[in-house]
Structures are given as structure tokens and as C-alpha cells.
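Note that one protein chain is taken out, while the other chains of the complex remain in position.
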Amino acid sequence: MNKCINYIYSIGAAMGSLGKGMFRTFSSMVHPARILTQQYPENRETTLYIPERFEAELHLIEDENGELKCTACTLCQTACPNDTIQIKVEKVTTPEGKSKRVLSEYIYDLGRCTFCGQCVDSCNFGALEMTNHFENSEYDKRKLVKLLNERHLPANRKEEQI
Amino acid sequence: MEKYMEITPDESEGFIINIGPQHPSTHGVLRLRTQLDGETILNMDPYPGYIHRGIEKMCESLGYKQFIYLTSRMDYLSAHMNNQACALCIEKGAGLEVPERAQVIRVIMAELQRLASHLLWWGCMGLDMGAVSPFFYAFREREMILEIFEETGGNRLTMNYITPGGVMQDLHPDFVHKVKEVLASLKKHEHEYGELLTGNIIFRKRLEGVGILTPELAVSLGCTGPVARGSGISCDVRKQAPYDVYDQVEFKEILFSGGDCMNRYMVRMEEMKESISIIEQLIDHIPEGSFRNKPKGMLKLPEGEYYHRVETARGELGVYIVADGSAKPWRVKFRTPNFSNLTALKPLSIGSKVGDLVAIMSTLDLIIPDIDR
Amino acid sequence: MTSLQIDFTGFTQWIGQTLSDYLSPGWALTVELILAAVALIVMIVVLVILMIYAERKIAGFMQLRLGPMRVGWCGSVQAIADVLKLLLKECVTPFKADKFLFALAPFIVLTTSFLALVPFSYSPGLQLWDINIGVLYVTAVSSISVIGVMMAGWASNNKYSLLGAMRSGAQIVSYELSVGMSLIAVIAMSGSLSILEIINSQADGWWIYKGHIPAIISFMIFIIASTAELNRAPFDLAEAEQELTAGFHTEYSGMQFAMFFLSEYTNMLIASMMAATVFFGGWQPLYLPGLDGFNAIMDYIPGFIWFFGKVFFVVFLIMWFRWTFPRIRIDQLLRLEWKYLLPISIVNVLIAATVAVFEWYL
């Protein structure tokens, strides 16, 4: 008799546990306010939240005069574990007659970057930052190799480009 | 090719089937060469290596500060803990002091990471058992935790936030508020986890009495973490060799003695509650002060051998560094928890059903990149 | 009471009359059959597309997400887009597969599911074939589909497919019994195997209400067993994704896969139609005793809306199971059938027989 009661009780308990799960999914279904997902490309302007510290792309900071803060010391190049950064330096002679190291090209390979932030961390001049611009995908991986100082090329390099 | 396909005489009996390397339940690229008799597993050999990147070799050519980011790619669900283990080992060697604030931040972050990892495991556990919905319920809180990481460290999965001497950046001003929100949400939704999986009769029947790992076997196989604690072996590094501020918080080491899948499952569910309690103890008492003791110049370890272990979400991670006095390590070895837990897969699965193999693999919570490194 | 219902008898008779006016009797019959088949296929395809959309939306909302949202308004044409995609895809046959059986299997599966649709009565007067053993016919025909599944698994020359097919075979063969037993309980009370007569016997109350305890038990057994027979979660062992990748249809692609998919949904529809017919009174409206006004309003709702409303209720139940429960293991599956469902349903048939003999109806 006990066995029989246990048998029926076990069936009842099993049904109960299944019922609880069904109640949970049903209550989620009738409460659309609980929906978690975002409609990504549509919500770009509205609800999309990207924290300001999000590391998506390396960027050179300009100072108040519109010049790059970068001094071409290549500390970031050494700090980078993946050879993402390549800095080309050239020596120019200032009007005073001193020779000075000037940043010629700051080449950043986004495709190799792992966003570890060690370049920003290593910079002693506060010349680097990671921006939030995360929509960086390209069909051609060569396009991921970027020249970061494009707008601030030294005078002689500008002429070459033209 | 013949080397892979060779069939020894005793194998000619069964039905050889390769589960993986591309298979939904291996959570990555693990190949299990399984010999079946109908639905019963006669023999099974794991063949890892499909995501071997040679992290240990790569470390030998990188500086001490640089190779930490690689460890986030081993067990990507315990990225903070992996970074923490490396940082602690390097700090031990270099004699770096860590500010109190950084230590507290590290512990909070590690516990948040453990919560996120266990939540993902819980979702995948349901998925492996054939219930798709729990996965999304688990992602609700996990998403909130990842947002906290994103706000503070700048990345979601592979943070590289913990660094020798402290942490990379100070906490986000919203941090305390958001962490409290997550904890409140976790507590509010705790019953849903019970309703969807833990209490479900089908789920319990799938796990109870399946894949029993005896304590002796667990020790001999080198299992650690929730897998060993499900068999009643006390092995929590946070208790045995406290690091950072774990000696200042109170928490229980969760032990279950059955050793079957359900016990391993329950260990993780209870561990989440302990993590919540650890964070609650610390969140209101984050000391003020510096968050980082930045080493000046190139970080170098004096010649010698250094070892440190931490408790990641899956078990004990040991970092062994052999330094030769230069700026780069001579040899780095990571004793990863999943590598040792993988050894348990073979003895547990022999004699069980194909469906049980999925359950066992799921409760061992294998992360393949952590096995292969 | 049924006078208010839209009756299709006149319409079908008019078609038959017109055709035999212009054609010889043999040709008239052929054209009638073709018309019926086309109508049936169109109906099924439309319903299946609706079901796919419903399933994806229901799954979405149960999982705290929105489901398809991109194609059309709230993703409403998503299913049609998927069908188009499948139509355009190449059907790949594995190199060492048994090519003939491999190509034949989806047709067998699909044909058997369409065959089972024949005796159902969708609305007053709308029935293809009023056969006096309708229920038996449906259960008999729908169990042929296991041959197609086994054929697909064997011919694919894939070990996952073979395992899936074997599981499916064991599962369908054993759960057939419970499905039959649970239907017999109601048949004992209604006293007929004809679908139309079963529906007519429920004019004064559906069996789920009139047959009280035995009917409720047999409805629960029917729902569990038919979910298992449909290979749907929590009994989707034949295509258990986490264990066997996709089970017996692992190697199928393009339209061949679409046929398996279509037949799976058609089978679900058949099981739901059977449940609606046997337990919920087919196209009979809901009457509450003593509320004449309410009953009169119910009469204004056409029969096919009643029928498909009930069908979709059962379909929703089956979908609800799928998106809530974890999967059962193979030995547990067989134990559930032989140790729980079958004994209970045998006892239930006895109770139903007693109820029928003493006419203890509510």
C-alpha cells in the first residue's frame, strides 16, 4: 500500500515540478516588458549604451593647439605584445638648428590588436586613448591597417602624399 | 591518416564514432573518439589540441607585463582570475606591494567573474540537457555583470584588467551602485533557476547517480574546483592559501559528498550564493587610496622559480614561472584546472550512455582553450 | 442548434454536381480528387508556415527575446523567406550514401503525413473521406513514417544518422501503444471509430468534460505519447542536437530537409487535430449548461474557427513543452513508456469501459 502511495505521490511531485517550469516560461511569455534583447542596428541612436571606457580603436590625442601629443618615443611599440603598432620616426632640423625626432607615421594594425590597453598604459605623455568607435569591420583586412596621424603628417610627408 | 584510424582488436567489436571536434556539446573543439555498443560507451579517448596556440611558448618571448593578456585567452570565462594568478606570481617574484584598494577590487572582480562564469555554465548546462530557454535567463544577470566589466575595465570577455601592482584603471563611479543592482537581481530571480532546472524532474533524473566520481579517483586524477568538491574533497584555494583579501571575508567552502553530476551541479549553484555573500561583505568597504603601484621601468624578476595558485571558476590555476633575471621569463607553465578535469572524463563516461556523456561533460564544465592553451 | 453553423455540404455537393454534369463519372472523380489534394496541400502549407512563425515567436517570448523581427512586420514573412531559401539551396547527397533510398526517404515521410490528414472533419460538411474506422486509419498510417526515418538514417551512411534513426524507431514503436490506448478510452465511451460520429457524439459536451476522469487521464497520456511520437522535445532523442548533432536528417539539405521539416510540423498538426477531434469536440462549439445567451453567441462562431482554435491550443501546448523542458535520456524514455504510461493507460481503458457501460457521464 505504501508503495502504491509513493508511486502516485512521485507522479504528482513530478507533474508539479514540470508545472512550475511551465508556469515560469508562460509568465515570461505574457510579460513582454522582461525582454532582454536589443534591436541593435535600429537602436544605434537611441538605447544603445557603450561605456566611455570601452576599448575599440586606438586614437592619438591632440593637444589644445591641434598638434599631436605623441613624441614618437616608441614606448607603446615596445609595450605592445602583438606588434600592432609601428612607429616611423624621422629627424628634422628645427629653425634653431637642433635636430629633433618627429613622428612620421603611426601605423596601427587593428586586425592584430587584442585591446589589452597596454599601449595606453605605457604612454608617459597621455598621447593615446581607446575610442568607442567599435563598428570597424571591413571586407578587406588591409583596410584594417590604419595610419593614425593622417591629419598630422609632417610637412615633407604631406607633399609626398599629394 | 592511418595513425588516427587504427583499430585495435578489442575495438573491432564496437561502433567507433568521433564526437567532435565540431560538435554542439563539446563547447569548443574537443574530439572524443568514442567506442559505442548501441547507446553504451565502451571506451572513450579525448583528443584535444584543436585550439592549441602555444601560450607557454609565446610567454617566453614576451615581457612580464605583456604576457598577462594571453592568460585571459586560456579560460576565457575566468579571465580576471587568470590575470590575477599571473599578477600575484609576478608580484611575489618582483616584491611588488599591492595597495589595499586594489586587493579588494581584485576580489570583487574575481567573484563577479565567478558569478558570470557559473551563470553561463548554468545556461549551457540547460542547453546540453536539451532545454533551450534557461540559457537566456542566465544571460540576464551575466549581461549586467559584463556591463560592469565593460564600464570599469573597457572590455567584456578578455579584460586584462588586473596587472602586476594593482589594477589597470580605477573603479567606475557607478560601480558600487551597479554591483548592488546585480546582486539584487540575482536574489530576486534565484527561484527561477530552481523552477527551470534544479527542481525539474527530468533534469534531476538525468543527473542523479550519473558519472560518479569517487573521492580517491578525484584525488588521483588531480581534479580540483567544483568537480572535486562535488566528491567531498576540500580543495578551495581561497580557504587553503588565501590570497589578496580572501582571509578577511567569511564564506563557506561548499562540499557535497555524492560525487555524481547532481552534486557537482549543486556545488556550483551554492557557490554562486557564497560569491554573492563575499561581494556583499566587501562592496561597502572598498578602501580609499591608490589603486595601483605602478612598477617603474621594465619589470624584471630576479633569477629563481616562482609559483602561485588561485581558485578560478573551474578549479585551481597554478602559475609556475622560471626566471633567469632578464626581462623575459625563461619558462612559464600554467597548471590549468580544465586540463586535469579532462582526465576525469574517460573514467566517468565508460559504461554510461551517450546522453550521459553530455551531462558529464557539462558538469565537468570543460573550457577547451584552457585545456589546449 | 447546428443550423446556424456554416455548412459546407451544399458547397461540396455543388462542386460534385457541376463536375459530373460536364464530365464522365470517372473523370469527375479524378478532378475532384485533384482539387481536394491541392486544397489540402495549400491548407497544410499555410498552416505550417503559420505554425513556424508562431513557434519562433512563442519561443522568443518564452526566452525573454523578441523572435524574428527583420523580414516583414515583426518578422511575419520570415517563414516564407526561409522556405524560399531552402527551395534555392542545393540538395547534397553524401558520396557513399545509398542514393535511391536517400532520395526516397523524405517522400515517404511526407506522403504518410499527408495520408493521415484524409479522414479529418474540418468543419460541418468539410471532410475528404468519411471512413468508419477513421481513428484507426490515422494511427495506422502515421506509424508508417518510421520507415522513412529509418531509411533516411540508414541511407545517409552517417553514424549519427543511424543512431538517431534507431532511437526514433524504438521510440515510435513503443509510444504507438500509449497513443492507441489513450484513444481507445474515448472510443469506448463514444462507441465509434468514425471521426464524424465521434464529433457528433460530443454535441452535448466535449469528451474531456463529459468523460471526466478517464478522459482527462487519457488526454494527458495522449499529449505525452504523441509528443514522443512526434520526436519533439522533451522527447527529441532522434535529433538530439547536443548528442547527435541533427540525428537522422544530419546529411539532408535544401528541399529534402524542408520535406522532413514540413512532415514534422504536419505530424504535429495531425496529433493536435486528433486531440481536438477526440477530446475537444472537433468543430462543436463550447456550450455551458443553463446559459442560453452564451450558447447562442457560441453558435455564431463558424465551425472551422472552433476546430482550428482547438488545434492551435494543442499545438501551443506541444510548443510550450518544447521550450520549457530538458531532454529525457533514451533508457528513461523507454522506462517512462513501459513502466508508467502503458500500465496507466491500460487501467484507464478499464475505467473508461466501466464508465461507458454504466453511462456515468457528466
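By letter and in written order, the chains are A, B and C; residue numbering begins at 1 in each of them.
By definition in this document, a residue touches a chain if its C-beta (ideal position, glycine included) is under 8 Å from a C-beta of that chain, and two chains touch if they have at least 3 such contacts.
Everything below uses one rule, namely that contacts and distances are computed from a predicted model.
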| item | value |
| --- | --- |
| Name of the absent chain as recorded in UniProt (options "Spore germination protein KC", "NADH:ubiquinone oxidoreductase subunit C", "Sodium:proton antiporter" or "Quinol oxidase subunit 1") | "NADH:ubiquinone oxidoreductase subunit C" |
| Partner chains on view for the chain not depicted | B |
| Sole contact to the chain not displayed, among B:103, B:340 or B:362 | B:340 |
| Where the unshown chain meets subunit B, residue by residue | 3-4, 45, 48-49, 52, 54, 56-57, 92, 217, 219-222, 233-235, 240, 305-307, 316, 318, 320, 322, 330-331, 333, 335, 339-340, 342-343, 347, 372 |
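The definition used in the following text is that only the chains that are shown with their structure count from here on.
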| item | value |
| --- | --- |
| Rounded Å distance, subunit A centre to subunit B centre (Cα mean) | 25 |
| Inter-chain centre distance, subunit A versus subunit C - centres from mean C-alpha coordinates, in Å | 51 |
| Subunit B, residues touching no fewer than two other chains | 133, 136, 140, 196, 200, 202 |
| Junction residues of subunit A, two or more chains touched | 18, 21, 24-25, 36 |
| Subunit A-touching residues of subunit B, taken from the complex the two chains share | 62, 65-67, 69-70, 133, 136, 139-140, 143, 147, 150-155, 158, 160, 163, 168-169, 172, 192, 195-196, 199-202 |
| Residues of subunit A that touch subunit B when the two form their complex | 13-14, 17-18, 20-21, 23-25, 36, 49, 51, 53-55, 79, 81, 114-118, 121, 130 |
| Subunit C residues within the subunit A interface of the complex | 58, 61-66, 69, 320-321, 323-325, 340 |
